[in-house]
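Let me give you the structure first, and then I'll get to my questions.
Note that this complex is displayed minus one protein chain, with the remaining chains in position.
Now for subunit A:
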Amino acid sequence: MTASITSSPDQGPRFELGAHVLTAHFIGPLALFATAEGAVAAATPGSGLEGQNQVDQSGLVLAVAASDGKALIVAGERGVVRRVTLKDVSDIAHCSGAWPTALASGPDGAVAVAAGRKLSVWRGGETIFTTQAPSLVQGLAFAPKGFRVAAAHGGGASLWYPGQPAAEPTRLDWKGAHLDVVFSPDGAFLVTSMQENALHGWKLADKAHMRMTGYPGKPRSLAWTVKGKWLATSGADAAILWPFQDKNGPMGKAPKEIAVRGDSKVTRVACHPQVDVVATGYDDGMVLLTRLDDLAEIVAVRPMASAISALAWSADGAMLAWGSDSGFAGIFSARQSV
């Protein structure tokens, strides 16, 4: 590797939230952090931590950014799904029984939530679609166009049109346990992460399979670079980027490895919204930014003895929010650096 690592002083505030950070998300210049103990904290790069709101008394299991970018969607241990904005917290869905296992935000305020095999889609505070998946659902995603939801489960993935509840789902079969699921930004591909330390993909037009293997760990963090050219993934000692420029996806092509560190595992990846820059978070708390053009790297967060568990760029790409599994969080100002 020829690119040099420039160690820059940590830029921006760093603070302690006291619990595992599940997700970070920017609403304008304000960064929100959801923790496993049920709090949502707000912070800005200028003044640091501005406040914390206990949005779920029982603790949170899942948190995702709303598809409109204007809220965080969180699911608690008792199965209540809430929309958290800067102004208020509202109940928008619920599932009963076991802890929720998957959550996704869709178009026009729709939200999909699963608990075990039970999957439901809600909109306007009401259930508009319910179904039973073939096995435990651990990942949900809405298609970028239209109103379609995909679930990753044991034995593959399934796709439904919640607006056409009578229609048979599309089944994408592949033996093994499928965990997270993402659509490519153009909607042409569906990719799942697997218990078996691999990714599996399908070209939706013909259900052609794409096997992406060789990971030493489970690739649980998946992020698309600008226009979906690359799929960046965690699960190795480098960020692994699969090429999706071609109409057949990554088949027959080698992935690109960036931000290689022999001594640490990548836990989270987040792609800059406008340029080809990938933020890579490791199990020792370091965050590295890599520009894909020339592989130039800078250290955004120095190691700190806890693993990066959340990474999110602001919509303008000027700031990167990060959180760790032991409850530290911060905001890195990237404007000068990228």
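Assume a contact is a pair of C-beta atoms (placed from the backbone, for glycine too) under 8 Å apart; a residue touches a chain by one contact, two chains touch by 3 or more; residues count from 1.
Note that in this section contacts and distances are computed from a predicted model.
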{"item": "Protein name (UniProt record) of the chain left out of view, among \"tRNA N6-adenosine threonylcarbamoyltransferase\", \"Recombination protein RecR\", \"Cobalamin biosynthesis protein CobW\" or \"NADH-quinone oxidoreductase subunit L\"", "value": "\"Cobalamin biosynthesis protein CobW\""}
{"item": "Listed residues A:A36, A:A236 or A:L288, member touching the removed chain", "value": "A:A36"}
{"item": "Candidate in contact with the missing chain, chosen from A:S105, A:Q138, A:T192 or A:S264", "value": "A:Q138"}
{"item": "Residue among A:H20, A:H94, A:R148 or A:R268 that touches the chain left out of view", "value": "A:H20"}
{"item": "Contacting the left-out chain in the complete assembly, out of A:Q54, A:T130 or A:Q195", "value": "A:Q195"}
{"item": "Contact footprint on subunit A, counting only the chain that is left out", "value": "19-20, 22, 36-37, 59, 61, 77, 97-99, 101, 116-117, 135-136, 138, 154, 174-177, 194-196, 217-218, 309, 325"}
